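Here's a structure for you.
The complex appears here minus one protein chain, its other protein chains still in place.
Labels A and B are assigned to the chains in the order they are written; within every chain, residues are numbered from 1.
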Amino acid sequence: MTRPVLEVVDLVKHFGAVRAVDGVSLAVAPGEVLGLVGESGSGKTTLGRCATRLVAVTSGHVRINGTDIAKLSRRQLRPLRRHFNMVFQDPSSSLNPRMTVADIVSEPLRLHRIGTGASRRSRVNHLLDQVGLPAGVGRRYPHELSGGQRQRVSLARALSAGPALLVADEPTSALDVSVQASVLNLIGRLQSDLGFACLFVTHDLASVEFLAQRVAVMYLGVLVEVAARRELFATPRHPYTQALLSAAPIPDPPAQRTRRRIVLTGDIPSPVDPPAGCRFHTRCPVAVDECRVVVPPLRPVGPAGALVACHLVADDGTGPRLG
Amino acid sequence: MTVLDLSTVEAPAAGTLPATRRRVLRRLLRNPLAVLGAVVVLIAVGAALLANVVAPYPYAQTDFSAALQPPSPEHWFGTDYLGRDMFSWVLYGLRVSVLVAVMSVGLSMALGVPLGLLAGYYGFLDPPVSRLTDTLLAFPFLILAVGLAAILGPSLATATIAIGIGQIPQVVRVTRGETLRLRGMDYVTAAIAGGASDTVVLRRHILPNAMNTLIVQATVAAPAAIIGEAVLSFLGLGVRPPTPSLGIMLASAQPFFRDGPWMAVFPGVAIVALTLALNLFGDGLRDAFDPQESRR
Partner (left out) sequence: MTLLRVDELTVRFRTEDGPVLAVDAASFDVAAEEVLALVGESGCGKSVTALALTRLLPRNATVAGTVTFDGTTLSALPESALREVRGRDVAYVFQEPMTSLNPVLTVGRQIGEVLRQHQKLHGAAARRRAIELLDLVGIPLPARRIGEYPHQLSGGMRQRVMIAMAVACRPRLLVADEPTTALDVTIQAGILDVLRDLRTEIGMAVLLITHDLGVVADIADRVVVMYAGRTIETAGAPALFARPSHPYTRGLLDAVPNPARHADGGLREIPGRVPVLADSPDACTFADRCGRADETCRRHRPDLSPGPAGHPVRCWHPLPVPEPAVPA
């Protein structure tokens, strides 16, 4: 197996008493899009920020192309940052209003002293073209652009230094559906053209289904299931994954109204004091006594090597079907 | 392929667009009080800077034959007990006021902005900087001025330094608040993710975006500095005669309040008018930068 671009091992991140990420291991292969799905409070955004070391890591390892960046200082990290970058959710706050688009996109190049003034300019024009913006946009300021255009500028900036890993944190959630479609198409196209690995963090199952090759499902700071996209959407094994898939309405009235839905009771428990045993047991319709006591390990099940953290799923991948 | 049409305008829900320079100017011009303030400030500052051209008499020229004259076509603001032309005096006094205001605000910004940036950006520097500004705040302004006057001797420079130091805590507080706010913006995080050093983040991403707030802070500090100078000079802790100062004029008018009230009235009116105008302009500027904030 080739060396993963991003390898997270036993990652823990606590904010004071809040156990935002509590022991997560995952890897993203070169050229792969891994969808990281979860609801608010699941820790998915924190995991993305740990992977790019925008926050300090409490314990565990974060390896980018084999280099462990988990414990590096800000100064040590700085030269390595050209290898990984990030796109944010809110296009209205992710671009400096006082800088022109060209300055924004070329900033990583200047910071890493890549190229000369002239080569940076042509690189910026090339990048703007790649993300589908006309060259004249370079002279404009962010407030002159629409939300979708700003998100394209964000992408151009993140990719300007040619990173091996892109972490995209809900890049389409603040956009209108028709704009979402174009940004999702763009990420897909850029990813297959440039071949970077991508950790795609989102709550939107439909966009993961569209973009990701593998999907990791997070709940309350831990992973509950990791599987290839087709397998996960066809045969979700963890009860939470099943509930999540069934709760997302599909835009097709007859299908939506006849499908059986699993309605979960209660809210996500507080990450300050997560439930003992399986963290999902308080909302799980099929939980047994063991679930309340023993933490289920994330282990391979079934023929295709999906990973599931549930006591009730057998080694051959069979388990409870809800709904 | 997406066709992008930049000619269509963005949805302009009122006040949601960021403040561009032209937009700020337009909003400012629509506010009559701010315009009035700006006009008064411009006239006062212009007259003060051009005092040697505008003033009808040399300010120190005495004329005992014309002592304590009420306002007249020859002496618009009347004359004082030495027969000096009050109008010329007020103009030169304003010049000192403006000078002290600019210098002391400059001093407080030069020291307060870096401290505020550091305190807001580096969590570990916040407690010591806060302690420092609290200490300064706890120190009464006049005690500070008396102490400085005792060490340095009363002078224009002493007044400037006392006022400048007295305003540092406020500048630190405002800058720190802005830095904390801006540090949470995604574009700052994006700059760090792109490999920016702290210097780059502070200089390119935080300071330029804090500028509007700092300009408003300066328009609040300037009138306070003008009053501060007048107070210190009135008490003999600031500018010393024969340098003209509105504060000194008020002090020297005290014995003549019955015989020549205009000696106190005109310098007083000058101070009030200039500080009021600066405040009106500052308020207008704040509203123009951030109309949503002020509508609350």
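Observations, loosely collected:
By definition in this document, a residue touches a chain if its C-beta (ideal position, glycine included) is under 8 Å from a C-beta of that chain, and two chains touch if they have at least 3 such contacts.
Every value quoted in this text rests on a predicted model; they were computed, and no experiment measured them.
Contacts of the undrawn chain with the visible chains, over the full complex, involve A, B. From the set A:Pro134, A:Gly195 or A:Pro249, the residue in touch with the chain omitted from the display is A:Pro249, counting the whole complex. Contact with the chain that does not appear here is found for just one residue of A:Leu47, A:Val62, A:Leu184 or A:Ala227, A:Leu184.
Residues touching the missing chain, restricted to chain A, are 39-40, 146, 148, 176-182, 184-185, 188-189, 203, 205-207, 209-210, 233, 243-244, 247-257, 261, 263-268 (touch as defined at the top).
For chain B, the list of residues touching the undisplayed chain reads 1-5, 8-15, 17, 23, 26-27.
Basically, only the chains that are shown with their structure count from here on.
Chain B has its Cα centroid 49 Å from the Cα centroid of chain A.
Interface residues of chain A facing chain B in the complex, by the touch rule stated above, are 52, 54, 74, 78-79, 81-82, 85-86, 88-90, 93-99, 107-108, 111-112, 132-134, 136-137, 140-141, 143-144, 146, 149, 154, 157-158, 161, 182. Across the complex, chain A is touched by residues 1-2, 4, 6, 10, 17-18, 20, 185-187, 189-198, 200, 204-205, 208-209 of chain B.
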